[in-house]
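Note that this complex is displayed minus one protein chain, with the remaining chains in position.
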Amino acid sequence: MLGRLMQSEAVWLFSRSPAAILAAIAAVTIVLGALFAPWIAPTDPYDLSSFSLIDGLLPPVWEDGGDPRFLLGTDDQGRDMFSSILYGARLSLAIAAMAMAIALVLGVGLGLAAGYYGGRFDAVVMRIADVQLALPAILTALLIDGISRGILPRDMHDDLRLGVITVAIALSLWVNFARTARASVFVERNKDYVQAAIMMGQHPLRIMARHILPNILGPLLVIATVDLASAILLEATLSFLGVGLPADSPSLGTLIRIGMQYLLSGEWWILWIPTLFLVVLVVAINLLGDFLRDLFNPSLR
Amino acid sequence: MVAFILKRLVQSVFVMLAVAFLAFSLFKFVGDPISQMTGVETSIEDQERLREELGLNDPFFVQFARFTGDMLQGDFGYSFRTREPIGEMLLSRLPATLELGTVALVISLIVGIPAGVYTALRPRGLVSQSILIATLIGVSIPTFVIGILLIFLFGVQLGWLPTYGRGGTVEIGWWRSSLFTVEGWRSHVLPALTLGLFQLTLTMRLVRAQMMEVMRTDHIRFAIARGVPWRSIRYRHALSNTMIPVITVIGLQFGGVIAFSIVTESVFQWPGMGLLFLESIRFVDIPVMSVYLVVIAFFFVIINLLVDLLYLAIDPRLRVRESV
Amino acid sequence: MLEVENLTVRFRHRQGTTTAVEDVSLNVGRGEIHGLVGESGAGKSTIGAAIMGLLPAAGEIASGNLHLDDTDLRALTPMEAHRLRGKRISMIFQDPQTSLDPLMTVEAQLIETIQAHEDISTEAARRRAIELLEEIGIARAETRIRAYPHQFSGGMRQRVVIALALCTNPELIIADEPTTALDVAVQAQVLDLIRQLADTRGVGFILITHDIGVIAQVSDRVTVLRGGRVVEQGPTPQVLGAPEQPYTKALMAAVPPLDRKLDRFRLPRVAGEEEEAASASAAKEAEDWLMSGSGTGLGPALDLSDITVRFRGERRGFLGAREDFTALDGVSLSVRPGTVMGLVGESGSGKSTLAKVVAALVQPASGEMTLDGAPLPPMRSRSRHDPSRRLVQMVFQDPFSSLNARHRVLGILSEPLRLYGLETDAARRERLVRAMLALVGLPPEAADRYPHQFSGGQRQRIAVARALLSRPGLLICDEPTSALDVSIQAQVLNLLKDLQTRFGLTTLFISHNLAVVRQMSDDIAVLKDGSLVETGPSEPFFAGPQATYSQELLAQTPTVRFGPRAA
C-alpha cells in the first residue's frame, strides 16, 4: 500500500519534472540500446573478423567521406563506432551495476551491522572505511589486480580485468553506502519499532534485514543512483590511467581513452561521440538521482 | 573532549598501521622490481644478487617489520628507480600537491558555497536551475576529458594560460611555492579548475540541501517570526548552521582532493605527489608507491582530526559544556 | 486589538485544495489571553500562521479579514509584513530546544532582534535585554546572557524564547503549544509568566494548545476548533465549565480528572465520527485464545529490588574519571499480580529507564528482578529464548514509530505468534490476528493495511494487539497516550482498562500525567531524579500525598475545575 502510494506520489512528481522525464527517456533509451545491443548493432565489435582495418578512421555518414555502412564512423581498427558504443555502454552499465550492487551489499551489510551493534564493531568498520577512503580508486584497482594475479591461476588472468575493475570500483563505493546505512540505522535503531523487536527477542539479523533495512531504503536508493553514475565515470578514469578494460572489448570509458588519441588529429568522432553518450548517460542518471532525492527528501550527504 | 581527541588519535594509529600493512603487502604483488631496475643484458645471477641485497627474498613479515620500523624512524627508504630517498622525494613534491589541492578547494568553496546558498534560497529560479544543470553536466564529463579540453581551449587555441607545470616557484625553506609568482598563479588556474569542479558541485549541492533543511527549522522560523532581518537570517543564522555538517564533508573531501589529484596532475604534468605516484606505478617503484599510500593515509588522518577540532571551534554545544 | 473575521485558509495540493480553516472569527484584546483549543487537524496552528503572515507556500488566505488595530494584515507587502513581525506580533514555538539558534549566544540573538526593530545602540540593547531577562525570571542575567542556548535548562530556555518574543514590545504574541514540551513544574511557571505579562504589560496572547488544562488555567477567552471551524467561543469558564456544543461536551468528558477516578470515560458519540464496529464473535475468539493461555487468570508479580542504572559519561580532562550519569539509583518496587502500578515523574526521573530495564532494553548496573518469584534476567543475560521475552510486553509512547511502516499490520501482528511458536499454522495465525484486531476495536480488514493508514489512536490499538498476541503476563505501558489527542486518549485508556481487568494483566503504567495515572492505577510510585520518592496505593496517594515533592507535583498539575482562578 505504501509502495502504491509512493508510486502514485512518485508518478505525480515525475510528471511535473521535465528534467526527470527527459533524463528517464535518455537513460531508458541508452539502457535499452545497451541491453539489446546484439540485435540493434549492425556489427559485432567483439568479432574480429567482422571488421577490417581497411575501413579504419571513416567519419560519420553526414561527413564528407562517410560510409553508409557506418552510421557514426569507424575507429582506428575499422570498427563501427555505433556498434562499439552500444556494446561499450552495455559493458559500462554492466560493470557499474555490478560494482554498485557489490558496494551496496557490502556497504549496507557493514553499515547496518555497525549502526546496529555500535561500539567496538562500529569503530572497526568505520576505521576500515577510513582506510578505504584514504585509498584512491586507482590504487584499489592496482591492488586488486596485483592480488588477484598473485592468488589466481595464470590462465584466469585474461578474464580477470572485468572482475578487477568491478571489484575495485565496488570497493571505492561501498563506504558511501556504509556511512549512509549506518547513519540511518542510528536513527532507526532508537525508534520504538526496533526497540519492540529487540525486546521481543527477535534475531538481530532478522531485525536488521526485515525491520531496519526496508525503512532506510530511500536514502540508499538515492546513493545507489548517484553511485551508478560515479561508477561509470570511475571506470572511464581507470581506463584513462591504464587499469581499465582492454581495447578489444571496450567499455565507454575505454572508447574515450582510445578516442583521446584523436583529440587533435581531426578524427573527432572517435572521441566525442562516445563521450557524448557517456555524458548523456551520466547526466540522465544523476538527474534521476536528484529526482529520487527530492522524492525522499532526506537531508543527504 | 580531550578524551575524544585521544581516542581519535589511537584510532588513527590503527588506521595508519592498517594502511601501512596494505601499502606494503599489496604492492608485493604488483610486478617485479628487479626486472625494472636492471637492463636487458643483466645476467640472471646479477638479478638474484640484487634481489638478495634488497632483502626481497626475506619472509614477508620480516620485510613488513623492517618497512614499518624504518618508517617510524623517519627512514622511508629509497626509490628503486632513482635511488633517491623517498622521504625527500615526497617532501619535495608535497607543496605542489597541497597548493593545487588548496587552490582547488578554495575555488570550490568560494564558488560552491554562494552558489549553494543561492540555489537554496531560490530553488525554482531559472538561474538556480541553470547552475544545477550546468554543474551536473560538469561532473558528468570525465575529469581527464575536461582537463585536456581546458588545455586546448585556454592553452593552445587562446594561448591565455600555461598548459603544464607549476610556473615559477619561490623557495621558502624547503617549501617550494608557486603561489608567489604571477606565472605560478596562471599555472594554477586550469588544473585547479579541473580538480575543483567536482568539489564545487559537491559543495554546492551539499550547501543547498543543508540550507534548505535549515531554513525549515524552528529556530529559523522563530527568527522570521520575530522579524530578524532576512540578511541576518540567511547569512548569519542559516548559513552558519548549514556549515556545520558541510565542514565535515568538505574536510573529508580535501583528502579526496589530494588523492584525486592523481588524474589532474597527470593531465597537467603537475609535479606533485600524484604524478610521482603514477610514475612509480609505471616503473613498479614499489617503495615509492607504498610510502605514497602511507602519506596519503596520514593526510586523511590529520584532516579528520582537524575537522574534529574545527567542529569544536565552531559548535559551542561541544565547546561550552557547563550549564548556567 | 486583533480582529480576525471570517478567516478561511486553503491549501493547494495535487488533488485540489483543502480548506484548513473555514470562516473563523475571533478577537483578542490587550492583556487578554485567548486560548485556541482543538485536537490535531483542527486548524489551530494555521490560524496562528495566517496571522503571522507565515503560511507555507501552498497555503493561502482565501477570504476573511485580519486587522491588528488599524493595520490590515492582508494588505501588507512581504517586506512590511516582515517588519511587522517581531515589532508588533511575535510568536513562541513549542520546543525551546530547537527554537534558538544553537550557534549564537543568547545575548547576540536578543540584541540582534532588538536592533532589527529599533535604532538603538548595542549597549542600550544589551541593557534592555538584561532587564528583560531579569523581569522574566532569569537570575544573574548579566552573566548568563553570554551563554549559549544549550547551557540553559528547558524551562529557562523557554523563558529565553519568551524574552526574545517580548524584547521588541509586541502587542500580540502567538504562543503555539508553548508548554507542551515542558514538565508540569516548569509548565506552571511558564504559564504564570504568560499570565503575568498579559496582566502587567498588556500583551495580548493567542495561546494555541491541545491541553485543555492549560487553557483552563490561564486563558480569558477560549475558542474551541474542530476541523477548521469554530465549535464554540466565549469566556473560558463558560465554555469549558458549561459547554453547549456536544463536541465540547465530549471533549470535556474525555479530559481525565485529577480529583477522582473514573471507572471508564463516558464517551458520547459525536455526530460524524464513526466508531469502527468490532465484530463481537471475532473478539470473543481472541479473548478465548488469551484466556486459554493463562492458567491462573492473573498476571505474575513483578519485584524489583535495588535497581541501579548508570549511563556512561564522558571523561573529564586527561585521565579524569568518567562522569557517569546515574539514571536510576537503587529503586525497589513491587507490582502485585494482576494490578496496575502507575509510575510517575518528570522527564529525566528515570521512569522510562525503569520500564526498559524490565523489558531488557537497558542493562542495570545492579539490582535484582523477579517475575512471580523466578529471577528475571537483566538485558545482557536474558537470552532471546527466555520465557520472559513472551511474558513481558510493552506498549510504546509513539504509535507512529512503534510500528514498522514497511510492514502490513498482519505481518506486524503475526510476528509474536510466529516468534514464540504460539501458532505455527499461518492460516490460524491470520485468523487470530483478525480476531485480536476485533478485540482491540478495529475491523479485521485492518490487517491488510499499512500502519500509516491509521490514526494515532488506531495505531496504539494495533500496538496493544501486538502485545496481547504474545499472551503476556506483564504489560508495560510507557506513556501510551501522551502522543494522542484527548478524546483518543480516553478511548485508548478505556481499552487498556478493559483488557487489563478482563485478562488480569499485571501492568506497569508510566505517565507524566498524574490525572491519567489516577484513572489507571491501583498503586502508584513517584520517581524523582532516579530515586523513588513515594510509593503506595493510588487512591490514598491522590488524597494526601506524603512527600513534599509529590504534593508539589499534584499542585502544579493544571486542572479543569472552575472556580476563582488561581493566578
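Here the chain labels run A, B and C in written order, and each chain numbers its own residues starting at 1.
Methods note: a contact is a pair of C-beta atoms (placed from the backbone, for glycine too) under 8 Å apart; a residue touches a chain by one contact, two chains touch by 3 or more.
Definition applied: contacts and distances are computed from a predicted model.
Visitor: UniProt names the one chain left off this complex as which of "NADH-quinone oxidoreductase subunit K", "Cation:proton antiporter", "Peptide/nickel transport system substrate-binding protein" or "Cytochrome C"?
Guide: Record says "Peptide/nickel transport system substrate-binding protein".
Visitor: Report, in label order, the displayed chains that the undisplayed chain touches.
Guide: When the entire complex is considered, the left-out chain reaches A, B.
Visitor: May I ask which residue of A:V11, A:V28 or A:L53 touches the chain that does not appear here?
Guide: Answer from the full complex: A:L53 touches the omitted chain.
Visitor: If the hidden chain were put back, which of B:A23, B:M71 or B:I151 would touch it?
Guide: The single option touching the absent chain is B:I151.
Visitor: Spell out, residue by residue, where the missing chain touches chain A.
Guide: 47-49, 51-54, 56-57, 76-78, 154-155, 157-158, 242, 246-248, 260-267
Visitor: Even though one chain is hidden, which residues of chain B still touch it in the full complex?
Guide: Here the touching residues of chain B are 30-32, 35-46, 49-50, 53-54, 78, 80-85, 89, 92-93, 148, 151-152, 155-156, 159, 162-165, 266-269, 271, 275-276, 278-279, 281-284.
Rule of thumb we're sticking to: only the chains that are shown with their structure count from here on.
Visitor: Please report how many Å separate the Cα centroid of chain B from that of chain C, as a whole number.
Guide: Spacing between the chain centres: roughly 49 Å.
Visitor: Using Cα averages as centroids, what's the distance between chain A and chain B in whole Å?
Guide: 23
Visitor: If you look at chain B, which of its residues touch at least two other chains?
Guide: Residues of chain B touching two or more partner chains: there are none.
Visitor: Any chance you could list the residues of chain C touching two or more other chains?
Guide: As it turns out, chain C has no residue touching two or more other chains.
Visitor: Which bits of chain C are touching chain B when the two form their complex?
Guide: My answer: residues 52, 54, 82-87, 90-91, 93-95, 98-105, 112-113, 116-117, 140, 143-144, 147-148, 150-153, 161, 164-165, 168, 314-315, 317-318.
Visitor: Mind pulling up the chain B residues that touch chain A in the complex?
Guide: 11, 14-15, 18-19, 22, 26-31, 132-133, 136-137, 139-145, 148, 152, 206, 209-210, 213, 245, 249, 252, 255-256, 259-260, 262-263, 266, 278, 281, 293, 296-297, 299-301, 304
Visitor: Can you tell me which positions in chain C touch chain A when the two form their complex?
Guide: So the residues of chain C in touch with chain A come to 14, 359-361, 382-386, 389, 392-394, 396-398, 401-408, 415-416, 419, 449-450, 452-453, 466, 470.
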